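What follows is a short report on a single structure.
A single protein chain has been removed from this complex, and every other one stays in its place.
Moving on to chain A:
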Amino acid sequence: MAEPALTNTGEALTRPAGWQQIAADWSSDQRAFKNVSWGKVMMWIFLLSDTFIFSCFLLSYMTVRMSTTVPWPNPSEVFALTIGGKSIPLILIAIMTFILISSSGTMAMAVNFGYRRDRARTAALMLATAAFGATFVGMQAFEWTKLITEGVRPWGNPWGAVQFGSSFFMITGFHGTHVTIGVIFLIIMARKVWRGDFDQERRGFFTSRKGNYEVVEIMGLYWHFVDLVWVFIFALFYLW
């Protein structure tokens, strides 16, 4: 069957700008997000729902911290490390923050090289991102171990309000889980990139769909989100 000659497709129309563009996009035929693939939209919507999950955790932390009559432990002292005989406040958390930011930087560049079809650099940068992420999780394991040996439990701690432990383990634990899942997927995606799956349009093992380099960007969206959540945890839990 011959392709019908379409002289005037939707793309050729000039679209309004600003609020009128939003109204036109949302009320238009077939799809609301005109130039965004379904994969990217679904990742954004997943991240939006994940935002609500982390919002609920941080909100419940705010609620217990505001309503307790017992003083809240001072995070600046709880998370201090003694290096060279000097106690430096929050130093481990600061290093973890810099590591996660660096991993976001390498991920952003991996996405860029992916679209330039530079397989080697994309895979290398993704593996670097995964290595930063694994380092972060390792430091978090160290932090948990330190706090647990000092007597922090979800139901109590030596310094003050009992809710400190439950908030801490819940929020950082959930974030650490996200980082771990991200590291695993980064390694899987880096292998696919390295093997040239997206150049040969090789079909995926699970969905048997052909992938392209946009998958790297979608993976990047997830990874940047993990960094984004850490920005809020760092400010609201550790610094507040």
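By our rule, a contact is a pair of C-beta atoms (placed from the backbone, for glycine too) under 8 Å apart; a residue touches a chain by one contact, two chains touch by 3 or more; residues count from 1.
Heads up, the rule we're going with is that contacts and distances are computed from a predicted model.
Q: Quick one: the chain not pictured, UniProt calls it what, "Cytochrome C oxidase subunit IV family protein", "DNA repair exonuclease", "Polar amino acid transport system ATP-binding protein" or "Cobalt transporter subunit CbtA"?
A: Answer from the record: the omitted chain is "Cytochrome C oxidase subunit IV family protein".
Q: Footprint of the hidden chain on chain A, which residues?
A: Interface with the chain not displayed, on the chain A side: 18-19, 21-22, 25-26, 32-36, 41, 44-45, 47-48, 51-52, 55, 59, 62-64, 66-69, 76, 89-90, 94, 97-98, 101-102, 104-105, 107-109, 111-112, 115-116, 213-214, 217, 220-221, 224-225, 227-228, 231-232, 234-236, 238-240.
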